[in-house]
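The other protein chains are all here in position, but one chain of the complex has been omitted.
The block that comes next holds chain A.
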Amino acid sequence: MKTEKSKKLNIMDRRKFLRSVALTGAAITTMKDADAMSILSQSFQTSNATAKYDLVAVMGGEPEAMFRKAIEEMGGMKNFINKGDKVCIKPNIGWDQPVEMAANTNPKLVAEIIKHCFEAGASEVRVFDHTCDDWRKSYANSGIEEAAKRAGAEVLPAHQESYYKTVSIPKGRNLKSAKIHQAIVDSDKWINVPVLKNHGGAQLTISMKNYMGIVWDRGFFHANDLQQCIADICTYEKRPILNIVDAYRLMKTSGPRGKSLSDVVLSKGLFMSQDIVAVDTAAANFFNQAREMPLENVAHIAKAQQLGLGTMELDKLNIRRVRI
């Protein structure tokens, strides 16, 4: 049903496109289909799974090994993905920086997640990020494009407004609607894979802040209380089936871009949970060991808890801690 619908829309696009070509000549062609696409913003039940644990934390291994351990403790990827699901993976590919700088999610982790998705029966896996630096350079130099393609995923561009669809965010306080990348909107399931970093504005960038890479207009966030908007966007009804925080390396200072290796700590950690507030709280506590970072400074975490997105009270959760 959905494919038919999108096919129809594609035909409409082409017609519209051809008409515009005919009208304005070949010189100026832009596709503004976002408004037409807004009908597609369906609501989804994110996951049919009940994980064995509320949160799994792993330390001391390589990115792939830590992920394998964590997903095993969570009952395997089959617990979250159904056969034939269209899956979207959203790593942080924000910067034209090499792996060692930890400005982007570790490509090995991304590749391993893709592999598990396919093994669980995913029909397709798509990867993208709305980058801050030039997107071609960020995709290439982060190593993620190559790793993801090799693992069989499709790597989609996200540098143009026309790739985004307007969705409403009814539960948001400051943010009432946003343009979200069609790969997320059209997916059956999506997985949020941030890297743990210091951030000049939001103080920390973890799972919630990683949402800013699925939206088009980030300027609105910065101009309308960044911390509140970060919490607001996380109320978008299609929640990630898993948040997987890459803390193999963490950027303790000069984030989120980083300027030299002195900003980076080899911390060998990984956190996985469906509860975005809990996983960010856990990761923030982990970060606090590298550099003091009081939770109240990372205001979006508490704001998200207020919006009912999860809990900061880790004591009340069933947490599995594993050391490799």
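Just so it is clear, a residue touches a chain if its C-beta (ideal position, glycine included) is under 8 Å from a C-beta of that chain, and two chains touch if they have at least 3 such contacts; residues count from 1.
Methods note: contacts and distances are computed from a predicted model.
Participant: According to its UniProt entry, is the unseen chain "Carrier domain-containing protein", "Hydrogenase", "D-alanyl-lipoteichoic acid acyltransferase DltB, MBOAT superfamily" or "4Fe-4S ferredoxin-type domain-containing protein"?
Facilitator: Listed in its UniProt record, the absent chain's protein name reads "4Fe-4S ferredoxin-type domain-containing protein".
Participant: Which listed residue, A:Gly84, A:Pro170, A:Gly200 or A:Gly308, touches the chain dropped from view?
Facilitator: A:Gly200
Participant: Which chain A residues would touch the chain omitted from the figure, given the whole complex?
Facilitator: 10, 13-14, 17, 21, 26-31, 57, 59, 96, 132-134, 136-137, 154-157, 159-160, 162-163, 199-203, 218-220, 222-228, 252, 254-257, 259-262, 264-265, 267-269, 281-282, 285-290, 294, 296-297, 299, 314, 321
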